[in-house]
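The following block contains the structure, expressed as C-alpha cells.
For this depiction, one protein chain was excluded, whereas all remaining protein chains were kept in their positions.
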Amino acid sequence: MRTSPGERLLDLAVSGVLWGFRILLVAAILIGTIATIRAGKYTSEQWIDFVVFGISQGSIYALIALGYTMVYGILRMINFAHGDIFMTGAFAAYFLATWMNGTGFIDSYPILGLLIPILFAMIVAGGIAMLVERIAYRPLRGAPRLVPLISAIGASFFLEYAFRGFFGPGVYAYPPIKALEGEWDILGIGILKVQVVVAVAAFIMMAILYSIVMFTKVGKAMRAVSESKDTAALMGIDVNRIIVSTFALGAAMAGAAGVLYSLIFRQVGFFMGFTPGIKAFTAAVLGGIGNIPGAMVGGLVLGIFESVGPSLFLEGLGITRPYQLKDAIAYTMLVMILLFRPSGILGERITTKKA
Amino acid sequence: MTTLLTATKVTKRFGGLVAVNAVDFEIPEKSIVSMIGPNGAGKTTFFNCITGFGKCDEGEIIFEGTPTQRLRPDQISRLGISRTYQNIRLFAEMSALENILVGQHIFLHSSWMSAVIGTPKVHQEERIALAEAQRLLDFVGLKGQGDMMARNLPYGAQRRLEIARALATKPKLLLLDEPSAGMNPRETEDLTAFIRQLRDELGITIFLIEHHMRVVMGISEHITVLDYGEKIAEGTPAEIQKNPRVIEAYLGRGAATEGMATAHERHSDKTNSKLR
Partner (left out) sequence: MKKENFLWSAVKTGLIVGVVAIFICFVGMVEVFSKRDVIEKLITLGQFVLLAAMFSAGFIASRHTSSLLEKNKPVSNLVAGLVAGLFTGLVLALLVVVGAEVNLRAVFLNATTTLYDVLTLDKGVGNVWILPLIGAVAGLLGAASLLLPQILRRPITQALVFVIFMAFFSGLFRVVMINQGSDMSKAAKYLFGQTGLTLEGTLIFFLGVIAVSMLWSYKGKDIQAGVTRLPKAGRLSLRVIVYALIAYVALGLPQVSGPFIAQVIVTVALFVLMGLGLNITLGFAGLLDLGFVAFYAIGAYTVGLLTSYGAFGLQHIPFWVAVPIAVLVAMASGAMLGLPVLGIRGDYLAIATLGFGEIVRLLAGSDFLAPFFGGPQGIIGIQKPCLGTLGPFIRVDVPRVCNGLELGKPQDIYYIAVVSAVIIAFVAWRLRESRLGRAWMAIREDEDVAEALGVNLIQTKLLAYMLGAAFAGLGGAIFATLIGSIFATSMQLIVSINVVSLIIVGGMGSIPGVIVGAIALIGLPELLREVSEFRFLLYGATLIIMMLAKPEGLWPSQATRRELHHTEVEAGVKA
C-alpha cells in the first residue's frame, strides 16, 4: 500500500478524536448521573417536574422543527431564518393578545383568547415566510448549496433587526391568561396548567399537520415534490406553489410555537428566535431531517434531555450553576448527531453523501 | 497478457434495489474493454465501485495485487486508476490549466510551509508541473486555451480537458464514462482514434462505458453486457453482436441485430440533448 505514514497517522487521529468524543460524552453522562442519584438531592417529584417541563418545551421545539424538516425535505436547504419566523409569530400574537387583554376579552373567553392569537400568529408567520421565500430563496434555487444558506442567514438577520427597528430592543411581557395560572393535580402530582396546555396544543397542531401532509391533496403533492421535483412537475403539480405552501405551513407551525413559547416564558423579544431555532434544527436532525414524525420525536427527546440534563449529569460532575450550560447540552447534542448519526433516530433520507 | 484488475462478485445495493449483482470482471493489461447495457443497468455504479466513489457492499476488487475496496478514492487514484464522468465534472471556476494541475496533485510534494516561503525546490516543482500541464493540454488539442475558465470551454473541449485531467494522474487504468456522449460523428471518430492512441502510445489500459455502438464495436477487444445489475454476456464484439440475450435486453424478444445500432443512436441522442 502506498499510504504515507503521515496519512495513516491522520486517519488514526480522526478515529481517535471521534472515539475520544464518544467515550468522554458517555463517561460524563454516566459518572454525572450516578453521582447525582447517589447524592439524592432531588425528589422524584422534582424529576417529574423536569420531565414535564421538558415535554412541553420539547413539543415547542418539535413544532418548530417541522418547518425545518419539511423545507429540507423538499429543497435540501437549511432555512436558517425559520427561528425568526417563530419570533414574528410571537410578536404578532403579543400585540393582538395585549389588545384583547385590554378589552377584557381574554378573561371572559380564555379559550378564544388563546386560539385567536395563535391563529393570527400562524397567518402572520406564514405570510412573512412566503415573502422571504419569494425574495430570498426562490431566485436561488439550483445554485450551489452555500448560496441559499448564506441568503437564509441574511434573511435571518434582516428579520431580527427589522423587528428590533419596529419594536425596539426591549423585551415585552406576554399578557397573562388567568385561566392558565396554577396547577392541575394529575395522578397526585401538581403540574403547571400552562405546560399541559402548551404540550396538548402542540400535539394537536402536529396531528393536524401530519394529517395535512399524509391525507390531503396538497400533502400528497408535497411528498411527491420532495421525492423528485421534475417528476412531480411532469405529473402536473405546480412545484412553485407546493414549495410556497410548504414554507407557509411550516411557518404557521413555527408561528403557533412562538405563541406557546411566549405562554411559558412570557417574554417576547426580537432575538428570541435564535436559540430555539438552532435547537429546533437540532431536533429535526436528531429525528432525521426530512422526516416529519422524526421531528416530533427529536423535539421531545431534546426538550427532555435539556430539561433533565443539567440536574442529572452536569450537577453530578460538580458543575456549579449547571442550568447555565443548558444550551450547551443542546449544542453538544447537535454536533454529536451530525458527527455520528447524521441520518438521525428515525431518518433514512440523508446518507452521508447528501449530508 | 497479465491481468490489471480483477473484480469478483461485486455487489452494490441501494436500499432494496440491487444495482450491481455479483459481477465478475477482468481487465487485461494494455487492453481496451467496454461495458454496455441499457440505461440504469448499473454500469456507472460499477465504475463507482472501482474508483471508490461509492463502496461496493460485497465482493472484491484487486488492482495489481492490491485489494481496493477498503481504500478511499484518493488512495485508489494513487494506485493508478483515473476516470472521467458521464456528465462532465470539471472544476468550473478554475482555468483549464489549473484543472490539469489539480490532476498532478499526487506528484507534487511541497509542504505548505515551503510554499509560503517559496523555496527554490517549490519553484522548480511548479515549473515542471506547469510544463507537464501544458504538454497534456497540447496532447488533447487544447493548445493556447489554458487560461480559459473550464466552464466557458465548448462542450467537446470540456470532454477533452476532462481526459487531460485524468491523464495528469498518470493512470495505468483509465475509465471513460460515455466519452462520446454529445459528440457528432466526426468528433466521435476522432475520439476513437484518440482512445487507441492512448493505449498504443502511452500504454494505458482503457475501460469504457459507451452507448455509441460504432465506438464500442470499433475499438473494444472485449465487451461485457450488464442488464439490471447482472452480467448477461461477455466476449468479443462479434460474439456480443450475435448474442440473443443481449439483443433481447436491448430490444425485447424477436428484434433483429440490425435494429440494435439504430436504437442506440436514438438512445444516445436523447442523452446528448439532455447534456446540452
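A and B label the chains in the order they appear, each numbered from 1.
Definition applied: contacts are C-beta pairs under 8 Å (C-beta built on N, C-alpha and C of every residue); 3 or more make two chains touch, one makes a residue touch a chain.
Because the structure is predicted, anything quoted here is derived from the model rather than measured.
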Selected from B:38, B:73, B:156 or B:218 as touching the chain missing from the view: B:73
Which residue of A:36, A:56, A:88 or A:151 touches the chain not shown here: A:151
Residue of B:18, B:102 or B:232 in touch with the missing chain, whole complex considered: B:102
For chain A, residues in touch with the removed chain: 7, 10-11, 13-14, 17-18, 21, 77-78, 95, 135-136, 139-140, 143, 145-151, 153-162, 164-168, 274, 278, 281, 285, 319-322, 324-325, 327-328, 331-332, 334-335, 338-339, 342, 352, 355
Missing-chain contacts mapped onto chain B: 51-53, 72-74, 76-78, 82-83, 85, 89, 91-95, 98, 101-106, 108, 110, 112, 115-116, 118, 122, 126, 129, 147-149, 152, 165-166, 168-169
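We adopt the following convention: only the chains that are shown with their structure count from here on.
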Rounded Å distance, chain A centre to chain B centre (Cα mean): 45
